[in-house]
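Supplied in structure tokens, the structure appears directly below.
With one protein chain held back, the other chains of the complex are shown just where they sit.
Chains here go by letter, A, B and C, matching the order in which they are written, and residues are numbered from 1 within each.
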Amino acid sequence: MEQFQIRTDLAMEARERFEEDVELRGVAIEEDYDEKRDIRVTTVRIESENGAKAMGKPIGTYITLEAPKLSDPDEDYHREVSETLAEYLKELLGTGQERSVLVVGLGNRDVTPDALGPEVVNNLRITRHVVREYGRAAFAKEKIHMVSGIVPGVMAQTGMETLEIVRGVAEETRPDVIVAIDALAARSSKRLNRTIQISDAGIHPGSGVGNHRHSLTKETTGVPVIAIGVPTVVDAATIVYDATRDRNAVLPGLNSMFVTPKDIDETIKRLSFTISEALNIALS
Amino acid sequence: MEQFQIRTDLAMEARERFEEDVELRGVAIEEDYDEKRDIRVTTVRIESENGAKAMGKPIGTYITLEAPKLSDPDEDYHREVSETLAEYLKELLGTGQERSVLVVGLGNRDVTPDALGPEVVNNLRITRHVVREYGRAAFAKEKIHMVSGIVPGVMAQTGMETLEIVRGVAEETRPDVIVAIDALAARSSKRLNRTIQISDAGIHPGSGVGNHRHSLTKETTGVPVIAIGVPTVVDAATIVYDATRDRNAVLPGLNSMFVTPKDIDETIKRLSFTISEALNIALS
Amino acid sequence: MEQFQIRTDLAMEARERFEEDVELRGVAIEEDYDEKRDIRVTTVRIESENGAKAMGKPIGTYITLEAPKLSDPDEDYHREVSETLAEYLKELLGTGQERSVLVVGLGNRDVTPDALGPEVVNNLRITRHVVREYGRAAFAKEKIHMVSGIVPGVMAQTGMETLEIVRGVAEETRPDVIVAIDALAARSSKRLNRTIQISDAGIHPGSGVGNHRHSLTKETTGVPVIAIGVPTVVDAATIVYDATRDRNAVLPGLNSMFVTPKDIDETIKRLSFTISEALNIALS
Partner (left out) sequence: MEQFQIRTDLAMEARERFEEDVELRGVAIEEDYDEKRDIRVTTVRIESENGAKAMGKPIGTYITLEAPKLSDPDEDYHREVSETLAEYLKELLGTGQERSVLVVGLGNRDVTPDALGPEVVNNLRITRHVVREYGRAAFAKEKIHMVSGIVPGVMAQTGMETLEIVRGVAEETRPDVIVAIDALAARSSKRLNRTIQISDAGIHPGSGVGNHRHSLTKETTGVPVIAIGVPTVVDAATIVYDATRDRNAVLPGLNSMFVTPKDIDETIKRLSFTISEALNIALS
């Protein structure tokens, strides 16, 4: 009999299902706390198939920034989070060399909590066409990255898998790396809109607010895929299961529903700006 | 000790809290089923203060159309619902005489399930300025209604109560009647996006997806207020309470969250069109 | 010395540069007038390289529907135009057989007169994913077409050529035919928003409100490309040249400007609906 699956896109939450003193082979965890900025960074490294199985997530590095004030409208704080995030992104993107980066804004721009990805691409400094037009020499800089962006839409709007669109575009434009931004589902409502996860493991089926049925990974797209995600919803089913611990209480209809805060429009606007600024800093 | 309040904006659901054979004094109920169109119409008449107290709703007539296929993308069916709705609206609006109608699209156009009201005003046939410019005589019609519309926004966007804006506009433009469209919170997720309630009792505090802190009624605006509402969300708290029957299971954070279906963007687009068409028919 | 180039995307207008009695070799013209619907259809067939050179347009068939009332808000008339348009589309698309059609909404959804293409895709009945999920057998129909859609955005938003995106997506999803919708620049302001051109010659550099630098044709995408265009702007330079017949009067700054009617938002909404309905009818 199928067990009710608690859905989480956060590796950090996947870890929390185990007692703290259980040692998971193939899973390394590291915590870091920036007291001045009040940002907690948890790095989960899934290093073996064994660890992947235990965690229910593919092999890779998952970096989670928890910033409690991230849902507050404090511009200076958001800039600090952008700067912290940019540091981690630089490392994952390998910006030591010149990079051509394709940023993919996943999700549905017409559904507020799912519009995070499209909004990030909207705020991005797009440069690929300028570099191609005028050449790298035209820039008074030692290193110049090329940034392109696409908002593929969701399957109900396009009739196509996101993977089909992204793979096609990647094959034509040959980026060095793909950055995919997605709104995630969290396990716990207290993490909503306060947590940013970046990972080099790509995007996987069932992740996100929408449904991607195929992974976006190096294997499927031909290019390394860095994922940036923010939990903006909790599954309605999860909230009920949490309250009841009874999987029979989770009525079938709930599976097509999600829970989201009432001020989600302001929150998405701010978060998308924070993430696009981080990318703008990392790729400037 | 304060009891956990199950929130519903549907008079029909308020009635369901009582056993069916309990007779509520001052509350008359009538049911009608259009088999051909598969539309069930329940009319709840709250006729006395006693009935109002028992129901937790003000005196007035509440007509609820339940149309199970309303969330399907069947254009012909939507047109039939528009026509049925138009009949009830004509009666409440008194379109036997020439009427000047101000349509108010309540809610936040940037939050998908709350954008129903703004979308309805968007699709409306606005005529007041044309009638005022060219005169009623210019129309080859016996009777010509004047339709105006406003999307006041929500308090976080305007800093003003909806009532302040609507009352001000009504005092300047002197409509005969106000029609206020609002996205509602339902008690049961099975009614979401399948039910339309119209009422001559106005709009009341705590109704809707957003929070109106002041009623929009004849008393507060100076003009009769017809409310049209569709439940597009369920309170997260309600869903948990339903599953647990335990008000302690309802964590405080849940009160600022709502539950909504994942295809809410398509649904809102269709529903708003169906309602604006009903108004266009009733006022043509 | 470079001559000032009057820019038009309409083959019909290109023809008008010549005296009516000049016979252009390799160019056949046919006119048809539907009196009942007041729709004039001009078919220009450019049949040889010679004709192509004279006309400044590639070999192909260009069908122009002129419908003077198209910019009026008359729903019944718009439906008739959709039906007429659908007939021509069926022929060009070859809907006698089952077809897989990729509809590309060219243009910038954030610039009103350029949003025609994105809006058409928004209103389209997308079916490819459903057919792929449930199979053709699941439909109680003899023939079932697969429709997919994409809004690639413009280069300033994506850093990529439209061709790169479309070719990539076409290579992955293998449609039988591409339909590209684009807002055009007209030569004469009297044709704005009243004319629809469909053509099997694809989309070409310098066409449209935005700038596509590479053609979308069978040669470049690997798939036949049907173009549907509506002139929604006139180049500012053209308007001045028309008034002065003096190319020195056309100041350089004007080249980055366009002229558009003030009620362009309503017009685009209606026109995009008319075109998406034509596609929905042709592909149902």
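Quick notes on this one:
Going forward, a contact is a pair of C-beta atoms (placed from the backbone, for glycine too) under 8 Å apart; a residue touches a chain by one contact, two chains touch by 3 or more.
Keep in mind that what you see is a predicted model, and the values were worked out from it rather than measured.
The shown chains contacted by the absent chain are B, C, with contact judged over the whole complex. The omitted chain makes contact with just one of the residues B:83, B:98, B:164 or B:263: B:164. Interface note: of C:74, C:87, C:110 or C:133, the residue touching the hidden chain in the full complex is C:110. The chain not shown here touches chain C at positions 108, 110-112, 156, 189-190, 209-210, 234, 236, 239-240, 243-244, 246, 249-251, 253-254, 256-266. Mapped onto chain B, the interface with the missing chain covers residues 121-122, 126-130, 146-153, 155-161, 164-165, 167-173.
Here is the rule we go by: only the chains that are shown with their structure count from here on.
The distance from the centre of chain B to the centre of chain C, each centre being the mean of the chain's C-alpha atoms, comes to 41 Å.
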